[in-house]
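Yeah, one chain of the complex is gone here, protein chain that is, but the others are all in their spots.
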Amino acid sequence: MKEELFISGRDIPYIDPYLNIWHWEIPVYLFLGGLAAGIMFFAGYFTIMHKEKEMQATVKFAPMLVPFALVLGLIALFLDLKHQLYFWRLYTTIRFESPMSWGAWTLMLVTPLSFIWAASYMKDVFPKWDWKFKFLDQIIDFIIEYRKTMAWAMMILAVILGVYTGILLSAFNARPLWNTSILGVLFLVSGMSTGLAAIIWMSKSKYERKVLSRLDLIFIAVELFLIIHLFMGFLAASEVQIEAAQLFLGGEFTVIFWVFVIILGLIFPAILEILELRGFHIPIWIPSLLILIGGLVFRYVMVEAGQITRYLY
Amino acid sequence: MDKKIGLKKRPVYINPYFGGILLGLLILTSFYIAGRGLSASGALKLTIVEIVDVIAPEHAENNTYYNRFLPEDGGSPLFNWLVFGAIGTFFGGMLSGAIFGRLGKLRIEKSAKISNRTRLIAAGVGGTLFGIGSQFSRGCSSGAALSGTSALSFGGLIVMLVMFGVGYAFAYFFRKLWI
Partner (left out) sequence: MGPLIPLEIITGQWDFVIALLIGSAFGFILEASGFSSSRNIAGVFYGYNFVVLRVFFTAMIVAMVGYLYFSYLGWIDMNLVFVLPTYLNSMLLGGFIMGLGFVIGGFCPGTSYTAAAIGKIDGIVFAGGVFFGIFLFSEFFPFYEGFYTENYLGNVTIGEMLGVSNEIVAFAFVVVAIVAFYATWLIEKRVRKNMTEYKFE
């Protein structure tokens, strides 16, 4: 146990100098948000490219997960709040300078959109589904006309959803580990990669899996590049950032990060996916599950480690 | 002799001598980097200590066997060379199975002369015996016999000789399981 004794006026429990108020709820939400963003982005993209027939799981089946993921994520966020009865206050104002406001409103738009998208494909996924009211059938037909527009909206909102989680963390100036601009893009790419992994797991067509596996490999490569440059940035910055990076380079988070996030969560699934593309037979749930677990552990580690880093002392 | 097995069905393995050389070099690397070899049973033992510690901490403290492996600074016993070596063994085996085409659906491998149930019971009984025995000898075949004897420990040599000797002695009685 590392014991530090200091005498200071700075001693707000759980906040200063060590932040210790975000627990499991936030990483769970970050993971689910990234997953939803990834799935929605590709659903929108392949709809715009007129590839709905070849990429059925991307466009029809995987978006069925998105409403659940978003609702669970929002519940996790709700559970984390201290004054839970006043959550609605977030929606009484739009503050452009606050990433949290951006996030709240993006979620407010994206969640109903994902429900509508999933609803419009209900008949395709469950052939016996009956809306039971005529006006609902008419609404669904109306929605189906506007799928293209919805797809564009989903793509843009998905990118904002994926990026804002990283920007939100990087807005914490007092946490040296988080205060880096790479985090936004890194969380977006990680979210896309986990979304692709989920779609690949659900997909039944070989062509679709091939296309998505190739995309996934690109995203994994980009993610590795970004992580390396994240640490390069830390090691080239001031002393607090170097200390923050040391948590991952020999400190207490080294093994969890490098083993579960990098090796088992990115590199090993990438090797398995390359082998699969080359023709070796790999059960498809193994790389997908590893990527998903890696994404969750990554966000958990970033939230935990970030709260430990601080300026001064 | 092997006319009955078509070329496609014969499993692809690397030459055992080559595999042995690689394994020997790996153990040497392990000695050079960490000063110890690998032990698969050690990882399971530490997992058990961790589970008992989480479920019933006082029992873990009182039992003198668990107590040996709880780190003094209160950290988890899972933060140990052996545990990560075991995790690596699992995924390394998976990778090799993937490359050589042996990674497939869940299956039970047994001689055609016994039933699935017999094989699973035998595996369970064999595993339990191995678990008990490995604790007495402070290592299993990879830990005590392989790494131990390579480091020239006398204990490793005894364990290996007794293990294989007893195996040979009792092989006749269990031949129905294999041949």
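To keep things simple, chains are lettered A and B as they appear, and every chain counts its residues starting from 1.
In the analysis below, a contact is a pair of C-beta atoms (placed from the backbone, for glycine too) under 8 Å apart; a residue touches a chain by one contact, two chains touch by 3 or more.
From a predicted model like this one, the values you see are computed outputs, not experimental measurements.
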{"item": "Contacts of subunit B with the absent chain, listed as residue ranges", "value": "1-2, 4-5, 10-11, 13-14, 16-17, 19-38, 40-41, 44-45, 47-49, 52, 63-66, 79-97, 99-100, 102-111, 119-120, 122-142, 144-146, 148-171, 174-175, 177-179"}
{"item": "Residues in subunit A touching the chain absent from view", "value": "249-252, 254-255, 258-259, 263"}
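As a convention for this text, only the chains that are shown with their structure count from here on.
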{"item": "Touch list for subunit A against partner subunit B, complex", "value": "1, 255, 259, 264, 268, 271-272, 275, 280-283, 286"}
{"item": "Subunit A-touching residues of subunit B, taken from the complex the two chains share", "value": "73-74, 79, 84, 87, 91, 94-95, 98-99, 101, 103-105"}
